[in-house]
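Here the structure comes first, spelled out in structure tokens, and everything after it is commentary.
Here the complex is missing a single protein chain, while all its other protein chains stay put.
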Amino acid sequence: MPSKTAAEDFFKGLWLENPIFRQMLGMCPTLAVTNTVINGLAMGLATSFVLVFSSFLISLIKKFIPNQVRIASYIVVIASFVTIADRFLAAYFWDISKALGPFVPLIVVNCIILGRAEAFASKNTVGRSVIDALGMSAGFILALLVLSSIREILGSGRFLGYRILGTWFEPWIIMVLPAGAFITLGVMMAISIQVERKRKGR
Amino acid sequence: MSLSSRMVAVLTLVGFLSGGFLATVGHLTRERIALNKKMEVERAILAVVPGASAGRIIHEEKDFTVYAGQDKDGQLAGFAVYAAGTGFQDKIVLMLGLDVSLSRINSLTILEQKETPGLGAKITDETSFLVYWEGKDFGKPLSLRKPPAASRESLSASEVNTITGATISSQAVLQIVNSARERIINLNKEGKLNPEGKDAK
Partner (left out) sequence: MDLVSLLIGAILINNFVLHYFLGICPFLGVSKKIDAAMSMGLAVTFVMTITAVVSWLVNHWILIAYRLDYLQIVAFILVIASLVQLVEMFIRKTSPPLYQAMGIYLPLITTNCAIMGLALLAALKNYDFVEAVVFGVGSGLGFTLAIVLMAAIREQLELADVPQPLRGAGIALVVAGIMALAFLGFSGVIK
């Protein structure tokens, strides 16, 4: 693998290897919790917490773990950080924890985290793994924010709970329903592919 | 060390470390989470029983709990009933406030629902739905007025307005309230509604 700069490690997560638009990982929470911006943001931050800390720890202990039991060990590490995130939200942000429901514990099966552990943290230095995790997190949060902004504004005329479109605006209820989640993400996916094609074709 | 014993050692170590760590986290957060849960129920009780400052469980079964709301001096201020039932999409959970003599509804709040946003979800809306439940007669089963009446005054003492476009959600709430009503009346007849219960969890 050619050596890369820290900036490259970070920025590839935003676009070139964006976990959602490029790699199509972690789709379940992306669809489920983006009905409002605050939910999307909370989910993004919780996932980032788990991703960064488990990448750090896994990269730190990778030498001590025999190859055959690495997945099992990674899962235990990840599940432990997820539990911390889950308990922390339930203890200090009860309303958000209730709104996200089972999707906080479900971070444990978010493919982004195990995927990065296996593909990057288990092969690279601690520093690079953390930067990679930060970049992936930023890309994930970015995607959640774009999606939840579109859904909240069109679905209820609000942004972060504040009404930004006047009463003349009839909310598109479909946007906050499951159907809206699928269709918005599908269209966003197509836009990102089109942008990438234009960029490459230049 | 052979590979298999190293595998076992590593897995055991990872398991122990994670278990011990989580036990600490669990211990540190347990009380606060329990408090959050308690506060949520307590807030709902206080919202539907005017003048209450604390709630006590006096009867509990699955998806149905009766609380006695007490004022600052420990006097009975009214009853709160936690009840759940099937809605249009998923479970609807509500809290119903009753006066001291179980003859009138103080107010109704919806605690949990996943009805269609913009239609059935209006059951949580104060002005278009919940307000019609306030002060209704609890002596006989309630019924829905459809199409909805223009003003509160034109509804009878046991009638509430239906939400336009969300008849099923309105009916679901009505059904939960009416079945809770039957259970309350039976419990009361059996003398099981003793306000000297244990503390609300």
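Labels for the chains are A and B, by order of writing; each one numbers its residues from 1.
The rule we apply is simple: a residue touches a chain if its C-beta (ideal position, glycine included) is under 8 Å from a C-beta of that chain, and two chains touch if they have at least 3 such contacts.
All values reported here derive from a predicted model rather than from experimental measurement.
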Contact residue for the chain not shown (choose from A:Leu41, A:Ile58 or A:Ala79): A:Ala79
Chain B residues that touch the omitted chain in the full complex: 18-19, 22-23, 25-27, 29-30, 85-86, 88-91, 116, 168
Contacts of chain A with the absent chain, listed as residue ranges: 24, 27-29, 31-32, 72, 75-76, 79-80, 82-83, 86-87, 101-102, 105-106, 108-111, 114, 174, 177-183, 185-187, 189-191, 193-194, 197
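One rule holds in what follows: only the chains that are shown with their structure count from here on.
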For chain A paired with chain B, centre-to-centre distance based on mean C-alpha positions, whole Å: 33
Chain A-facing residues of chain B, complex: 3, 6-7, 10-11, 14-15, 18, 21-22, 25-26, 29, 32-33, 36, 40, 116-119
Complex contact set, residues of chain A against chain B: 64-66, 68-69, 72-73, 76-77, 79-80, 83-84, 87-88, 90-92, 94, 155-156, 171, 173, 176-177
